[in-house]
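One chain of protein is taken out of this complex; the other chains stay put.
To keep things simple, chains are lettered A and B as they appear, and every chain counts its residues starting from 1.
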Amino acid sequence: MGDVILEIKKMHKTFGPTVALKEVNMTLRKGEIRGLIGENGSGKSTIMSIASGKIPPTSGQMRYKGKEWKPTSMLEAQNHGIAMILQEANTIPGVTVAQNIFAGCESRFSKFGIVDMNKMYRAADDLISKFGIKHIKGSNPIDIYSFEDRKLIEIVRCLMNDNVEILVVDETTTALSMDGREILYKLIHHMAEQEDKTIVFVSHDMDEILEHCSTLTVLRDGDVVGELSREEMNDVEATQRIRYLMVGREIGEKYYREDYDSSHTGELALEMKNVTYKNIKNFNLKLHKGEIIGFGGLSGCGMRDIGRIAYGIEKIDGGEVIRHEKSIKTPLQAITNDIGYISKNRDSEALLLSATIEENIVLPSIPSLSKKGFISPKDEHQLAKNEIEAFSIKCHSGKQLVSTLSGGNKQKVSFAKWTAKESDVIVMDCPTRGVDIGVKQSMYALIEKMKREGKAILMISEELSELVGMADRIIIMKDYKVTKEFMRSPDLTQHDIIEYMI
Amino acid sequence: MNSDIACMSVSYKKNMKNFKEDFIMKLLGKKLLTNVLAVLLVLTILTACATEDTTTDTNTDASDSNSQTNESSSEESTDTSNDETKGGKILFLSSNSSGAVYDFNIAFLDMWTAELGYTYEIVYGDGSNDPAGNLQAVKNAMTNDVVGLIAMQDGGISNILDEYPDLYVAGLATDMGSVYGPEGASASATTNDKFLGTVAGGYASGVDIGKMYFDDVVQKGYKKVAVAMFPGFAYPQYTIADQTFRAEVEEYNKTADEPIEVTGEEGTVLMFRPMDESFFNEPENQDLDAIVGLCAGQQFIYPALVSAIGNGLADPDTKLLTAGFQSDQALIDDVGTGIVQTLYLPNYEEIFFPLAMLDNAIQGKQYPDFEQSEVLDGVYITISSDEIMTNIEENSPIPNADMSKLSVTLEKGKQFLRRYNSDATYAELKEFMLSDAFSEKAYE
Partner (left out) sequence: MDKGENMENIKVNDSSNFKEFWYNNKVTIISYSGLLFCIILFTIVTPLTGQSIWSPEKLSTLMSDVIVTALMSVGAVFIYSLGNIDISIGKQIGLYSTILVLTGNATGSLLPGILLCILLSIVIAVINGASGPVFKIISIIPSVVVMQILSGIIMIIYSDLGTRSISLKTIDYSFFKSPIVMVVVLVIEIIIAVYFFNFTAIGKYTRAIGANKTTAMQSGISIVKYRIYAYIIAGMGFVLAALFQMGYTGSASDSTGTGYHMNVMIAIILGGMPVSGGMRSRISAAVVGAFTFSILDVGLPLIGLPTRMTFIVKASIFLIVVLLTSRKKYGALPK
């Protein structure tokens, strides 16, 4: 690896009373693909935001290319060669792809103040094809492209100039499709290995980091707690060790299920018969008591819809969803028949952010709490309290607003809604998304416990390792059709599954 | 990866800088603009309200009033023979908030209340004469020192009387239909001795109105006439006037050489909106000699008529007989010589009646011969010629609230107030109110 290109010394950052970075030291070299991994709140995004000019530090120094580095804006940083691709959408809607790519640079293509759009389109197309992207055209309005494609365009924009020395990829891959990710991986390897540039890859996806990074820095609670070299990352125990560093304590070996017992009672908990909905045709499913069925696939494969249909959210065109010989057509019917649903969109669908923890937890249980119309606040409080304790939801009172909770705790509340209701069937969509490792671990334990208690679980997930680790049966979908079913087995790997997804 | 687009870092930087400046300017500009507009909005609202309101001060000092000086220059009401004059506030429930009538009333009250030692306050009556609305308006303005109410609207009078049993109430420019009319909601006011009667805006009875227009039509020799009027549920007297008019014509036609034709079965109703030109499209309304306008005709009929004449829909000689007064110069000039042949307006100076009745009652010096409240007819000023109009313009206070031209001067008026003249009687007041002092002859 090459010379030092960026040095960060004693970086300290606070947001009001919150300390985001305590005292971080980091050195980046040319040709390096540096992974930054950490839990939510570890500071991994914060440190790179400071380096790329997005936010100012509270104290600390940086040296870039041997000189003092104090960027005042992302624009300034980009001019000097440090570019950052953000997690959120960062393209300009309402204009073309080319206009997005060359935003601010229009005068390159203009004569006497009039921009030659065709010239811009051609330049855009050229640039895009150099990245190996085939399906995006410079002259198209950016709005017709999916979120993933727009991310790609953002990447192109960042690298439009030759002068990028350090590229920061911040949690970007979650937004990208398989193809997109491949393109990105190819790009960063090319930049690092062929052009001696530096990549900083911020993520919490262990597999990705282990595969593509040359070095790894682990952060926790605003401090660097560990640095791993490539050899150390290749080690068999690497995952375990990184997890330990991230969480700060020994979380034990157990993460996913350790048994391979995919038996269940044989009693039918939920059945979907010949279900037809939009592009889904004649879908059949039998979910049994004590069974965990996992659904996997790329986004848009239809598994999300299956979950919603099972809970009665969508009106199907044909077929039936049956439980206890009753047809389930609305969420209310689902709930009455002890089915619960945890939506992937936690903040916008699963929870009432402006309501208290208590109010959220008891919401599905209100009909059962209601005694001749009257609902006793004491009963509500007790019910919620039980769940808060059972889940160890971190709060100082049940009357706290859910919006003040961290992602992990919010997810606990989402779960608690259904345990409070004592639902027997739970459909969960991406149940551990955005949740810290410690909480994830306890959730997997809970799911396993539920299985033992005879509950039926339908788990939809984008994390293959989760499916492999937890499900009795894994159903893979692609283009609204089931492509393959896998049974739980110690030999099953993610690799086996992937080819049926894409 | 090579990029074959050469980008001179200098121009790139400059573009970014321009872009940044541009962006910031736009942002600042937008913020600034929004704030300026918001401030402007508030300012215009405040200004709009302020301009109307130079006269709602409740000041007893006459030198503050905006009326012109008048001949009785007394600043204080010290020349009364009685040393315990009661003061207090008079509420004026007005049915308009601008215009010639409003300006006149304000000026008149300014002058007279100062003289008599009262203050006054304008209260805006409910736009639809809703009893509850009128009551609420009075309630909101009510304070301990209110002693009397001059009401231009009749909705809710008995409610007001019930609510404030010590309040004296007299009417202006209204026939108090809800009090005196058949099945009136405020009929209980007739036996309430705090209710002192009213002077109507013209004839109280629709029959008299009808006859008045009939006489005019006959006198002017019109042969084909249409009638247009305000809706009957708001102005029941107009319905009666219309019917009377037609009855009179029918009677007349029995013996006349040339019968008069009145178009339609009943008057065309103008639902509080000006007449539409299409009125003149109707076959029965072709070649009219005149239109009888039972409404404020200059506002509600005149424009359509002028336009129809201009379009050839109506005969250029079509005339208009109607009521009301608009101080617009063009309209003034038109009266008598142009389209409007006769303009009937009640004399605004009739506001003297309620004021006088109130003053006597408040001072505890009611007329000895006053027994029962009643509706007095308002005396019309009949403007039927250029000459009369000129007299009005020059000699009457009506067009521009010029208090120096009052025919009911302070001196004159005091004759009818018992605190100045202990011999004054109700009969004399009534005679005065119905005399030529309130017709066009006062200004010749």
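In the analysis below, contacts are C-beta pairs under 8 Å (C-beta built on N, C-alpha and C of every residue); 3 or more make two chains touch, one makes a residue touch a chain.
Not measured: the values here are computed from a predicted model.
> What are the shown chains that the left-out chain touches?
Result for the missing chain's touching partners among shown chains: A, B.
> Among B:N129, B:T198 or B:T244, which residue is in contact with the omitted chain in the full complex?
That would be B:N129, which touches the missing chain.
> One chain is left out of this view; which of A:G300, A:G434 or A:G469 touches it in the full complex?
From the options A:G300, A:G434 or A:G469, the contact with the absent chain belongs to A:G434.
> Check the options B:A141, B:I240 or B:A437 and report the residue that touches the missing chain.
B:A141
> In terms of residues, what is the contact footprint of the unshown chain on chain A?
These residues touch the chain not displayed: 15, 17-20, 40-41, 45-46, 87-88, 171, 174, 204, 221-222, 311, 313, 330-332, 334-336, 341, 343, 346-356, 359, 363-364, 366-367, 370, 373-377, 396, 400-401, 403-404, 406-407, 417, 434.
> I need the residue numbers on chain B that touch the omitted chain, in ascending order.
So the residues of chain B touching the unseen chain are 45-46, 49, 52-53, 56, 58, 97, 121-124, 126-133, 135-137, 139-145, 155-156, 159, 178, 185, 231-234, 236.
What we mean here is this: only the chains that are shown with their structure count from here on.
> Go ahead and note the Å separation of the Cα centroids belonging to chain A and chain B.
Going by mean C-alpha positions, chain A sits 73 Å from chain B.
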